[in-house]
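Shown below is the structure under consideration.
With one protein chain withheld, the remaining protein chains of the complex are depicted in position.
Presenting chain A:
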C-alpha cells in the first residue's frame, strides 16, 4: 500500500506528520522555510495555479509579532450585496412595474392578440417550445417559395373541417374589458365583432334615442311629404341637409 502511495507521489513520507512548528503555530519561528517545503511537496500533484495562496502575509518585519499569521485584508470589492443592486442597475422601473401591481397569471393576458387556446399547456398538443429546442425540425436552412407543382399538394377537399380540428382558430371566451386593442388587424376577411364595432352601434343607438334628433327627423318627414308632390324633380337620393337650407 505504501509502495503504491510512494509511486503516486514520487517520494516516501518518512518524516511523519508535521508538528505544530511545521504548521507555523510555534512561537517566534520563521515561517518561510516550512511553507516553501510544503509548496514543493504540494506542487507534485496539484498544478501551481490551483493552489490558493491567499493574500500575501503582512510585512516581513511583523513576523515576530504575535500576529505572524495575519494576512492582508481582502481588497474590498466596489459592488457587494451591501449596495442595493436593483438601484445600482437602474431596475427600479422594472421592479415597480412587475412587483408593484399584480401580474395576471395567464399567457393570454400577455399576448391578447394571439388567436387560439394559448393558455393550455403546450405539452398536451405537442406545441411546447421546449420540444422545439430539444427536437428541432429537420429542414433546410433557407425558405423558398412554393412552385405550382408543389402547391398541388395543398389542394383541399370542399367542406368544413372535421370536429377535432376546428378548435384551432376559436378564441377562448374573454371577460369584458375596457382595454383597447393596440393594433388593428388589416386585411381581415371575416372580421369578428370587435368592441369598437359594438361601441359604434351603441353610439348610433344613443344618437337615435336623442329626443331633439327625433323631432328634427319628424319635421324632415313632414316637409318631404309636403314638398314631394309639388316638386317632382326632388328625389329621395338627395342629401337631406339641402332640403333644410
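Note that a contact is a pair of C-beta atoms (placed from the backbone, for glycine too) under 8 Å apart; a residue touches a chain by one contact, two chains touch by 3 or more; residues count from 1.
Note that in this section contacts and distances are computed from a predicted model.
*Asks:* What is the missing chain called in its UniProt entry, if the choices are "Integrator complex subunit 10", "Nuclear pore complex protein Nup75", "SKP1-like protein" or "Mediator of RNA polymerase II transcription subunit 10"?
*Replies:* Hidden chain, UniProt protein name: "Mediator of RNA polymerase II transcription subunit 10".
*Asks:* Since one chain has been left out of the picture, which residues of chain A touch it in the full complex?
*Replies:* These residues touch the chain not displayed: 58-59, 62, 65-67, 70, 73, 80-82, 84-86, 91, 94-95, 98-99, 103-107, 109-110, 113-115, 118-123, 128-130, 133, 142-146, 151, 154-161, 166, 168-169, 183, 185-190.
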